[in-house]
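Note that one protein chain is taken out, while the other chains of the complex remain in position.
Presenting chain A:
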Amino acid sequence: MSLEMAAESSEGEEEGKLSGGNQVLIVDEDLRELGKKAAWSVSSCKTGNGVSSLRDDNLETYWQSDGAQPHFVNIQFQKKVRLQLVVLYVDFKLDESYTPSKISIRAGDGFHNLKEIKAVELVKPTGWLYLSLSGLDPRETFVNTFMLQIAVLSNHLNGRDTHVRQIKVYGPRPNPIPQQPFQFTSTEFITYSTIR
């Protein structure tokens, strides 16, 4: 799985340091982006560099915070969703002291009960960073939650504000056939599984 590969190439495990970063965004086929179904908000922003720049598929535009640390990006869903992967695009070469250095990912039902599920430290990253939300236990492959919060705790070179260029959130694709315990994989089954 490219997920694992990405993890190996850039870091150790959860508490480890992440450096480098992929130039190309490659995600597994059975994951799909869930950001469109969520409400995105940020703790603060500079005019013209707001939250929409995080979701515009444009790496030239970025979100710039405008206040005290920590800075938050809040992602709220209407119903509980299963999330597996968070991908960020940050670039030390362009942003230098604005590049995040410590990031914490929290999940919960709302602002009142967020709990940290992942913490990473970045070292001069340039490109797409894959942050897997899976635990070691296979039962923890997904995080089933209403809300995700990405907190930027500190920046490189002790910068106050931060730049993040793009964020994407991924979860598993649901079974195209409803009411089925497992997905069909062989051609024989798939051909007969739907009428078009």
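One rule holds in what follows: a residue touches a chain if its C-beta (ideal position, glycine included) is under 8 Å from a C-beta of that chain, and two chains touch if they have at least 3 such contacts; residues count from 1.
Methods note: contacts and distances are computed from a predicted model.
One chain of the complex is hidden; its UniProt record names it "Cell division cycle-like protein", one of "Cell division cycle-like protein", "Testis-expressed sequence 10 protein homolog", "Putative vacuolar protein sorting-associated protein 17, Vps17" or "DNA replication complex GINS protein SLD5".
The chain that is not drawn here is touched, among residues A:L31, A:L88, A:I103 or A:V164, by A:L31. Which of A:S52, A:N113 or A:Q180 touches the hidden chain is settled by the complete complex: it is A:Q180.
If you put the hidden chain back, the residue from A:N49, A:Q69 or A:Q84 that touches it is A:Q84.
Looking at chain A, the residues touching the absent chain are 1, 28, 30-31, 84, 137-139, 141-142, 172-173, 175-176, 178-189, 191-196.
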